[in-house]
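Shown next, in structure tokens, is the structure this report addresses.
The complex appears here minus one protein chain, its other protein chains still in place.
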Amino acid sequence: MSDRGMLSRLAESLYWIGRYVERADDTARIIDSYVHRLVEAPTSGQDEIVRSLFSILGVESTASGALTAADALAVLAYDAANPSAIAGALVGAYENARRSRDIISSEMWVALNATRLRLPEVQATSLQLGPSTYLQFVRERAALFLGLADSTMSRDDAWRFLMLGRSVERMDMTARLLRSRVAGVSGDQDWMAFLRASGAMEAYMRSSSGLTDGSGIAAFLLIDRLFPRSILFMVHEAEQWLKELQSTQLRTAPSDPIRQHLVQAATVLEFVQSDDVLFRLHELLDLVEETCIAVNDRITERFFNRILAVSWTTEGGL
Amino acid sequence: MTVAFELDASGAWNEMFEAPGVPRALYRPVVEQLSMATMRELHQRRDLLARTFSDRGVTFAFSGEERPFPLDLLPRVISALEWDLVARGISQRVRALEAFLADVYGDGQIFNDGLIPRSVVLSSPNFIRAAKGIVPENGARVTVSGVDLIRDELGAFRVLEDNVRIPSGVSYVIENRRAMTQHASSLFSEYSVHPVDEYPSRLLAALRSAAPQVTEPVVVVLTPGVHNAAYFEHVLLARMMGAELVEGSDLICRSNKVFMRTTHGERQVHSIYRRVDDEWLDPLHFRFDSMVGVPGLVNAARAGNVAIANALGNGVADDKLVYTYVPSFISYYLGEQPLLENVETYRLEDAEIRGEVLGALDRYVVKPVDGSGGKGIVIGHLASEEELAATAAAIAADPRKWIAQRPVALSTMPTLTESTIGARHIDLRPFAINDGESVWVLPGGLTRVALAEGELVVNSSKGGGSKDTWVVDDRRRGIPQGQQRSEEPVPVLVPKASGALRQSDPVLRAEDDQ
Partner (left out) sequence: MSPLLLEIVHHTGFDYAEPVTLSYNEARMTPVSDACQLVRRSRLHISPSVAQGRYLDYFGTDVTTFEVTEPHVRLSVEAISLVERRTPELSSGSVSHALDTRLGDRFLEYLTPTPRSTIHQDVVDAAAAGQSLGDVHHLAENLAEFVRHNVRYVPGATSVQSTATEAWERRAGVCQDMTHLMVAILRELGVPARYVSGYLYPSTTIEPGEAIAGESHAWVEYWCGAWAGIDPTNGLRETERHVVVARGRDYDDVPPIKGIYDGSGSTQLGVRVEMTARSL
């Protein structure tokens, strides 16, 4: 049905599989890089690190006392009920895949199903051997899933929705990461951890010939055109997916509002000077955040427009 | 350990053997093949079949758990000649039921002519008043039917019950055949077996002919969702027909038309193969708490803008009490004699008959009129004193809710068990598709086997299994042929070597050269 549109419910499922798998991957990546610092820091110093992790990932902490590494993992990694946590995101991906089994390849399905089934066992192991075991496992499975998607999915609308979800989530995650750097940048050590967390270490080092400077790093993650985890790169990608999705429609509005959000964000980002990035970071990240929310909402409205599980009430009488 | 066939000591008809050690002519090739194997080999093959099924997700929900529906290695073989009679009998039965349904949801002439009391039909909870006025475009209310058959002690096929609402199980027929051809292909040698893969295209054609007149009717399969016991079948059929698999929330009715929500807007749907029960189909007319139905669907069907297959309200023809009248429908509506007999069944409303049955309850099988999946059946000679007393009380309280039958020893067939090949009871569900012009019967169908020794209830929800069912052409001299199948020569592919080497990177090649 590629030229006639696909079922909204299935499109929505694929979009969210894309988002959830990316979320699990990026969250694992972020926590992994901060684990070193957590492990090295005395218990008293862990609270600050954990709190900053919570704020990066947009999770509220209800705990009153000082937070520890264990709290971080419990809330951000192991909580299967919270879609902002790694386990929760993977469960979300699995549930969506279950509902769209006939549209993803059986290998992709098996990959997600097996991941979900093995999580508890890996979690138990990591309690003994350290959280990196768990985080590493998650990142490998995410890579496997995307690799299978790449090699077993036709490049049709189903694929585009999957990729669109991934782009939107990655934009969001990278912006969060950058925001965490605004306060209290202190030295090379911090920047290294940061680069690792964003998966940009080697790429940045090659592009900057070994210089680590805050401004350059922030600029790399925000506006680099070649690095696939940079926000501008993701904005262009998302725009491309949307263009392809809409070109299969019979009637396209000349200036499509969803793409407008992305085009506007891209325009602003393209004209930012590297040196200005740190100075304007807040304002730019606000823009990115708004764009992510707007794009997600507009996509949902335009393509998914499904009335969620309606519960009916009867009316009747004289 | 070599293979030994245990026979059943009861008077039941044995499908495979006409006497101990003497296989029926039709089965000789199969028996020869099996006799050359050891039990261990057979068990290995059985496990291979089971694994294939799990991998493909062919399961059945039993007590809330997904279990494979075990396929027994030994196929059931029926000659095309015998099958021809069965197929004609089923076609006749379906046509009679169609006429009955059209009548009771129309003028009710059969009531006026006194052939069946209104109370049997109108008091049934399956009589759907909203179905009145819905006339299918191609006249077919029973697009898919499953008329369950058994073989009696004399080897004659009899109708056990009609299923014209949402008969399921055809996915097992298709998967069984696939698995057998892959993993037990040697058994097929010497047989010319009628294929079963025509089913989905026949179903699609029937669904299209039921649709309102448009050039390209859009056909969908409506499923209650992943939690439904038969979900696998919904997915399989949708895929094989190239139809979209939708859930209630994917559809919306506007101005008596039905639309599917897609990323490109709403697309009109013309024909729905619905696997959702009547009660749950339309919250406007039936259960308002249904999350799997589509409000407005019934009114859209009545307006002629969408076809619902199978039609609303078919349950009155499914009813075990109405079953007892079906032979009279065949003569009343078709002017014909039944080609397939019912199992002898007694209605319990008549005081005299009821008295006789209640007086010797242990010698009958009583069934609730509304039961399905073998639920509520009481087999007199197997039931305890308490069960019999409770059943007698229930019958006395509401005789209309029960029918009684003499126990029929279902035919048996050798079936692979843990230690041996034992005789187990079987029945048969052939599937038929009515496109309004004619009724096509799938060659074979689902043979269900009760896996427990002596167990008479074969339904899958009671933990049964199945057998691949073959309709075969009889090639022996002097015996008339059944329906001929054309045979194409099978091209033989011989791989050719091209001589080109596979590529590898310079580093490795350099190492090789050294």
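For reference, chains read A and B in written order, and residue numbers begin at 1 within each chain.
The working rule: contacts are C-beta pairs under 8 Å (C-beta built on N, C-alpha and C of every residue); 3 or more make two chains touch, one makes a residue touch a chain.
None of the values given here were measured: they were computed from a predicted structure.
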## Note on the structure
Of the candidates B:215, B:255, B:337 or B:384, the residue in contact with the absent chain is B:255
### Task
Return the single residue from B:130, B:292 or B:433 that touches the missing chain.
B:130
## Note on the structure
Only one of B:4, B:85 or B:122 touches the unshown chain, namely B:122
### Candidate in contact with the missing chain, chosen from B:75, B:296 or B:338
B:296
#### Entry: Residues of chain B (touch criterion as defined above) contacting the omitted chain
111, 117-119, 122-123, 129-130, 132-133, 252-256, 283-284, 288, 295-296, 299, 302-303
### Message
Need a quick check: the contact residues on chain A for the chain that isn't drawn.
### Response
307, 310-318
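Keep this in mind: only the chains that are shown with their structure count from here on.
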### Task
Could you grab the centroid distance between chain A and chain B? Build each centroid from C-alpha atoms only and quote it in angstrom.
47
### Task
Can you check the complex and tell me which residues of chain B touch chain A?
225-226, 235, 238-239, 244-247, 249-250, 252, 260-265, 267, 283, 288-291, 295
#### Entry: In the complex with chain B, residue positions of chain A that touch it
1, 4-9, 11, 98-99, 101-102, 157, 161, 245, 248-250, 303-314
